[in-house]
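Report on the following structure.
Just one protein chain is left out here, and the rest sit where they should.
Labels run A, B and C following the written order; every chain starts at residue 1.
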Amino acid sequence: MYTEKVMEHFRNPRNVGEIEDADGIGQVGNAKCGDIMKIFLKIDDKDIITDVKFLTFGCGSAIASSSMATELIKGKHIDEAVALSNKAVIEALGGLPKVKVHCSVLAEQAVKAALYDYAQKSGKVIAGIEDYKPDEDVHDYDDEQL
Amino acid sequence: MYTEKVMEHFRNPRNVGEIEDADGIGQVGNAKCGDIMKIFLKIDDKDIITDVKFLTFGCGSAIASSSMATELIKGKHIDEAVALSNKAVIEALGGLPKVKVHCSVLAEQAVKAALYDYAQKSGKVIAGIEDYKPDEDVHDYDDEQL
Amino acid sequence: MMKQVYLDNAATTMVHKEVIETMDAYYGDLYGNPSSIYDFGQTAKKAINSARETIASVINAKADEIYFTGGGSESDNWAIKGVMAANRKKGNHIITSKIEHHAVLHTCEYLAKNGYEVTYLNVDSDGLISLSELEEAIRENTVLITIMFANNEIGTIQPIKEIGDIAKRHGALFHTDAVQAFGHVPIDVKEMNIDLLSSSAHKIHGPKGVGMLYIRKGIKIDNLIHGGAQESKKRAGTENVPGICGYSKAAEMAMDSMNERMSYVSGLRDRFLKKIPEAIENVRLNGHPTKRLPGNVNFSFEFIEGESLLLYLDMEGISASSGSACTSGALDPSHVLMAIGLPHEIAHGSLRLSLSEFTTEEDVDYTIEKLIGVVHRLRLMSPLYIRRK
Partner (left out) sequence: MMKQVYLDNAATTMVHKEVIETMDAYYGDLYGNPSSIYDFGQTAKKAINSARETIASVINAKADEIYFTGGGSESDNWAIKGVMAANRKKGNHIITSKIEHHAVLHTCEYLAKNGYEVTYLNVDSDGLISLSELEEAIRENTVLITIMFANNEIGTIQPIKEIGDIAKRHGALFHTDAVQAFGHVPIDVKEMNIDLLSSSAHKIHGPKGVGMLYIRKGIKIDNLIHGGAQESKKRAGTENVPGICGYSKAAEMAMDSMNERMSYVSGLRDRFLKKIPEAIENVRLNGHPTKRLPGNVNFSFEFIEGESLLLYLDMEGISASSGSACTSGALDPSHVLMAIGLPHEIAHGSLRLSLSEFTTEEDVDYTIEKLIGVVHRLRLMSPLYIRRK
């Protein structure tokens, strides 16, 4: 069902946990739908993400997507992080089953939500986050493909 | 499907053939329905059946029933022969599948037809043959039981 | 090699060696077609008729009331569609429950789209239907009541005899999906007034793709599969002789071991039921505490999601199942867990362990030990758990 890469990230998820004094925190999804992702960012004064952690309630691919997304933005400038797409997460994971694509979307949105939070708190403007709406439902199930 | 007795009579049918100068000949059934039985009787002046032969076009149980019926009436008085029932044939064969019961009826009717022919030719009255109608269709398929 | 613990016997079971041997004989030399009149075919015919006797004896039916099918789903579909089509003059109303297997539910939904009426009975938090709600649901035009014998997810066993009595009293027919119950708990179709009953071989260590429908003599039912004259003209298709004989062998073995097996397996089940809540906090037992299948264990673990749980258990060699939406790719968690009133987030964290006679006490203890670790690990990853602390 899952690629080796997904399983590897699921088995040994990177960056699990909280950051007490995070500069940006984002949470998306809800328990009703079966997945919640929460991302914590530590950002330095050059807008570089120096640390990132996640907490996820969800299935194997949700955990793997969170892990991969945090890896992909760690050490990056926020302008790069905001450009992280769910496709990039899927690619880095070597693919996801169609019914699990929403997990990668969730990861993308969780990163954006945390950056949005950082922008709000710091008063900065991050290019590319303008269309982000923190409360949007990111589920995009395609029943035909289940 | 068939009892050992049926198979034995089918394998080695008794009394196959014709009697050239038969005293009574009876034929029942038709090719359309898949079985025809013809019985030839030689009857002496004491109304004893001294010889009997049959020809049958039909399935295994038709051949076995003919064979058994001829055996059952050979050497018997015509009053006994006329009383031969299909049940007696079935019993003597150790049973027949439900869908094949009509074969035993055919054998009973063939004997009756031959006796009827004998009665006609000889001007005798045989008790028990009064209700015999030579041209009746003897099929009694019960579709439910097929 | 890593320890392997198979705890998904409600999904499918290991085939008994004796069953494989039985089947191999019919795949091998005895491959004749039972509808053929030569010796060779007749041997096959005798074999399936003797299988029919064996299977019938498990539920106290007569051999000529057993019709072999291609599995439990076909049996369910046939029972419901066949009875409804054949009794259209009587009515168009079906009563079922909200926790039926999809083979029943989706069939009812299909009929509902095609001019039939369906009532879906509620269940209580243990998964039991209410007999009074059933009785009230019966109308003039009720043709069929279809209520499963035992639930595949939570193991709850319904009051079948009482349902049969109600059906009989009101002149409705009673079908029960006994796919999870057949061979696992005693069934008596006469005493329980069951008119139709579905079973599937692969749930009792028999082969996949074979099942049966018991149809009480005299019940009017249309064919689902028309064609040849097999199965007394009621179910067409060249008989799956090896499968049927394997099914029969499995049923025979199930019958012979029933009492002993029930007490052994339910002993292991009760070990799970006792130890899991002792070892792990915030768990909820799903299904009735006592009126449940000997082999069924079902718990919800708060704050975590079922698919991750299964995958981590799989890494420890433990095969299990979940009512989580994520395992099936569905949006909602299992309709059964919803029907017994679980909130979504708790339903997502459910785990079904289904045992068999091959399960050992060590398996149970090994599973509990691993479960403690895995649940803990997932909770430490969960924003729901961390927030709560």
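Brief remarks follow.
Please note the rule applied: a contact is a pair of C-beta atoms (placed from the backbone, for glycine too) under 8 Å apart; a residue touches a chain by one contact, two chains touch by 3 or more.
What you see is a predicted model; the values in this text were computed from it and never measured.
Note that of C:118, C:178 or C:210, the residue touching the chain absent from this view is C:210. Residue C:237 is the one among C:91, C:159, C:237 or C:343 that touches the chain missing from this view. Although one chain is hidden here, its contacts on chain B can still be listed: residues 7, 10-11, 13, 16, 18, 27, 31-38, 55-60, 62-63, 97, 99-100, 139, 141, 146.
Even with one chain removed from view, chain C keeps its contact list with that chain: residues 6, 8, 11-15, 19-20, 23-24, 27-28, 31-33, 35-41, 69-74, 76-77, 101-104, 106-107, 109-110, 200, 202, 207-210, 222-229, 236-243, 307, 310-311, 313-314, 319-321, 327-329.
The criterion applied here is as follows: only the chains that are shown with their structure count from here on.
Centre-to-centre spacing of chain A and chain C amounts to 40 Å, using the average Cα coordinate of each chain. In chain B, there is no position where the chain touches two or more neighbouring chains simultaneously. The set of chain C residues that touch two or more partner chains is empty.
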